[in-house]
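One chain of protein is taken out of this complex; the other chains stay put.
For reference, chains read A and B in written order, and residue numbers begin at 1 within each chain.
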Amino acid sequence: MLTRGARLAYLAPGLLWLGALLVVPCAILLVNSFFLRGVYGGIDYIWTVENYTRAADWLYLSIFLKSAKIAGLATLFAILIAYPAAWAIAQAPRRRQAALLVLVILPFWSNYLIRTYAWMVLLNREGLINEGLEAVGLIGEPLTLLNTEFAIVLGLVYNYLPFVILTIYAALARLDRSLIEASQDLGAPGWRTFLRVVLPLTLPGVAAGGVFVFVLSIGNFITPDLLGGQKIQMVGNLIYDQFLSARDWPFGAALATVLIMVMMMLLFAQAIAVNRGAGRREAREARP
Amino acid sequence: MQPTRTAAAAALLSAVLASPAAAEGLVISNWDGYMPPDLLERFTAETGIAAELAVHATNEEIMGKLVASGGTGFDIVFVSSPFAEALNALGLAAPIDPAKVPNLANLYPEAMELAHDPGNTYSIPYAWGTTGLCYRTDLVETAPTSWMDLLKPAASLEGKVTMLSTDRWLMGAAALALGKSLNDTSAETLEAEGALLIEAKEKLLAYDDTTFYAKLVSGEASLVHAWDGWCNYGIAENPEIAYVIPTEGSDLWVDTMVVMASSENKDAAMAFIDYVLGQETGVWVAENILYKTPNKVAMEALDPGLLEAFPNMAIPPAELIGYEQLRDLGEGQRDFSRKVTEVMAAQ
Partner (left out) sequence: MIFRWHLRLTYLFLYGPIAVLMVLSFNRSGLPTAWTGFTFDWYAKLTEADALLNAAWNTLIVAAASTLLATIIGTMLAVGAESRRKSSALDALLFAPMIIPDIVLAIGLLSFYTLVQMTLGLHSIVLSHVVFNIAFVCAVVRTRMRQIDPAMLEASRDLGASEFTTFRRVLLPNLAPGVIAGALLSFTLSVDEFIIAYFSSDNTPAATTLPMQIFSMIRFGVTPEINAMATIVMLFSFTLVLIAQRADRKAITG
């Protein structure tokens, strides 16, 4: 175990940074949730819990559920695509792995907005995908792809896929081969080795990647605007609009506070489940 | 970490942390591309006042920034009139000193009587126009004439129409269709507007306030809810595109210049506004942005060909001033916002 001093030295810069530039600023803002919106969008400093009673509204809950569903789908598909891809990269000759990883991330050094525009070109009814499918005779009528839930999920998977590939790769890279070989030597079939040995070892990586997609998706407000045609409201849009369009900071702060609480609970539940699955908790606690 | 790398990192950091302090002279926040690219350079050459351009993407964004920072950091901001009204109400706008802005005389008399700020006491109009329907004459069977043509489109137009997504204009379309005031936030009016919009949503291709004219050009959409100036961008690409103000009327939108109360260079700011009100800038706005300006001397100097190619450029000020302006909703904003959320979240 680390000495108390060494542990503190590792934690100090980060704690200071987050204390000054995360805790204090967010506290300043979230305190607003107990005040009232001024007539012209300022803040009336009258102590109240009214914003929370307003937030307890089926309308806002339904938006949260809808967003959670979309973000959940995006997370699921991103993991399903990313795992085998990360596996393939981790299996490639070691000197090529860095290049393969950079190639995964490279498209995302262009700009979010123009990448999304590119998807609009691909997906619209007169778009390249519809024309391609029609040309080969797979469809007679153009499909409505753009401005749908499907398009939002697709856009989110696309933009956050590299995050999952990188995170899973970080868990897979230089995995202790002896464990895999031991399992194989003992006659376990490939899928069993994967399920019993590889997956548990990499589960924290999968979980971290999944968390990235989920939290980034649920807070996203550009993809639902452009690929969803703004017909589907997501939590990201809702909170953004409360602060900027409605200029109702107190209510926006209340909604954000509730969202943060719910997400924290989800994350802790997730972390506990992953620890169980990875079987690390027991091992850790057993250690002196 | 190796020493050379540490040194390089330190150099990079110090380069970043040593960013110059606040600029001297004026800081003006505007949408990118909304004024002549060489305007500031010419202004500085003529007056000796240094000026820098900051850019914002939306009214909402610059407004949020001004409220959070108490208005510091900017001398002049370009915002639409309801936002100017709120800035003034929040005490963030400085009074305009007409004596220091002689070019106010270049404005149409109608532009001095705007409902949100009669006499232009804290905001000076820069551009104005209407909101209506922009459509492909070759793709619609009958030319639209009513807001209901957008809200209850003909069967052939289902899935081929878009509406503006900015809350005030979205609800505005329903208000106009129902013959209500754009600024009415009574429960009955909001209820009726919401019901109409939720019904209309089923037939909608998308809510869109950034690429709707491109959708018309590509043929993805046949009829869109549009600001007149933006419809002109479509017309410039395809002459089959036309603009109409529905019979129920339009709103009058006005983009304005506001001097911030926190500005330490108010005289210089007035000089800038005066410079912008010169003929040259107005002509540039009309020719390049295809927006109408309330600048009389500029509008009168335009090539008649431009007004022919883009007929909505010729809407006279007397007609414009007849349309209702969007006003800050004050107490009504809360109920209004909830109704908008309800529409946006409807299935």
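As a working rule, a contact is a pair of C-beta atoms (placed from the backbone, for glycine too) under 8 Å apart; a residue touches a chain by one contact, two chains touch by 3 or more.
All figures in this text were calculated on a predicted structure; none of them were measured in a lab.
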Hidden-chain contact residue, picked from the options A:L36, A:L145, A:A171 or A:A246: A:A171
Hidden partner chain, touching residue among A:P13, A:G137 or A:G187: A:P13
Residue among A:I46, A:A99, A:L195 or A:A273 that touches the chain left out of view: A:A99
Absent chain, residues of chain A that touch it: 1-3, 6-11, 13-15, 17-18, 21-26, 28-30, 81, 84-85, 87-89, 91, 95-96, 98-115, 117-122, 124, 128, 158, 161-163, 165-167, 169-171, 173-175, 201, 204-205, 207-208, 211-212, 215-216, 219, 235-236, 239-240, 243-244, 249, 252-253, 256, 259-260, 263-264, 267-268, 271, 278, 280, 287
Missing-chain contacts mapped onto chain B: 9, 12-13, 15-23, 27, 29, 31-34, 52-58, 61, 64-65, 68-70, 72-74, 210-211, 213-215, 217-218, 233, 237, 289
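We adopt the following convention: only the chains that are shown with their structure count from here on.
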Intercentroid distance (Cα basis), chain B paired with chain A, Å: 34
Complex contacts: residues of chain B adjacent to chain A: 58, 60-61, 63-64, 67, 86, 89-90, 159, 162, 165-167, 201, 204-208, 210-211, 215, 218-220, 328, 330-331, 333-334, 336-338, 340-342, 344-345
Residues of chain A touching chain B in the complex: 37-42, 59-60, 62-63, 66, 117, 120, 124-126, 144, 146-147, 225-226, 229-231, 233, 237-238, 241-249, 251
